[in-house]
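In what follows, a single structure is set out as structure tokens and then discussed.
One protein chain omitted, others in place.
For chain A:
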Amino acid sequence: MHNRGSNKISSRIAQIRLVSSHPEVYEPCDDSFALVDALLADRSNLLEHRPTLCMEVGCGSGYVIASLALMLGEEVPGVQYIATDTNPNAVEVTRETLKAHGVHAELINTDIASGLEKRLAGLIDVMVVNPPYVPTPEDEVGRVGIASAWAGGENGRRVIDKIFPIADKLLSDRGWLYMVTLTTNNPSQICLQMREKGYASRIIVQRSTEEESLHIIKFWRDFGIKPDAKENVTVNKTAPARVLDTLLSQVHRLSLKKSGNSNSS
């Protein structure tokens, strides 16, 4: 298991012990860690990129946006961070997590970017998304509460497909999008569809279990020029915890829990 937030890592990320929690909010999981690892892997590119506005859609516990703010931190001064979540408990938990880490992001309780789309169009330089990607029955998508963190409808694509056109609108010309997907979501098809919209893509991190693979994909607008030429794909071996098992254990935990917060270690 990674030693998350240890002093050995040269750039800081969020520490689990400082991440706030709530029974209705998705706790940091393998997918969250993989996304942060992808951002870390791409950190030198991000620093060189000097983003102005960075945004997370679906901030959950705040683990990812806090990590992004910490890893860019002092080396990219003058970045502003924005994060949204449709779950009011999640934005509150994120607020606490950010505060515990001494970083700030503007938080909005809204569905994806509703209310921001008109004015923020073309302004986001970095967007990160760990969407609800688990295949579920359609009627489980968008329900109030923690299930909205994973319920992705058919092939787990319902919310992902809703996010892409919004991301396309919000991203600047030099905007980068990092998204978490499962093999079930058909990432090759996603990349093809994005290519038709003018985006190049690259898998930055791939994490496989016996059952599934997580693919953290980076998208950027391709005007015929690739922003970074280096190949940088890392393939990690089987994670100790199975992705779907950890998700299911959160469901199980929720049903056992009567009240009060769960304390992350």
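Definition applied: contacts are C-beta pairs under 8 Å (C-beta built on N, C-alpha and C of every residue); 3 or more make two chains touch, one makes a residue touch a chain; residues count from 1.
The working rule: contacts and distances are computed from a predicted model.
**Q** I want to check something: the complex is missing a chain, and I'd like its UniProt protein name from "Electron transfer flavoprotein subunit beta", "Exosome complex component RRP40", "Multifunctional methyltransferase subunit TRM112-like protein" or "NADH dehydrogenase, alpha subcomplex, subunit 6".
**A** Options "Electron transfer flavoprotein subunit beta", "Exosome complex component RRP40", "Multifunctional methyltransferase subunit TRM112-like protein" or "NADH dehydrogenase, alpha subcomplex, subunit 6" considered; the missing chain's recorded name is "Multifunctional methyltransferase subunit TRM112-like protein".
**Q** Of the residues A:I16, A:L47, A:A100 or A:L120, I need the one that contacts the missing chain.
**A** With A:I16, A:L47, A:A100 or A:L120 as choices, the missing chain is touched by A:L120.
**Q** Can you list where chain A touches the absent chain?
**A** Spelled out for chain A, the touching residues are 52, 77-80, 82, 86, 88, 91-92, 95, 104, 106-111, 114-120, 123.
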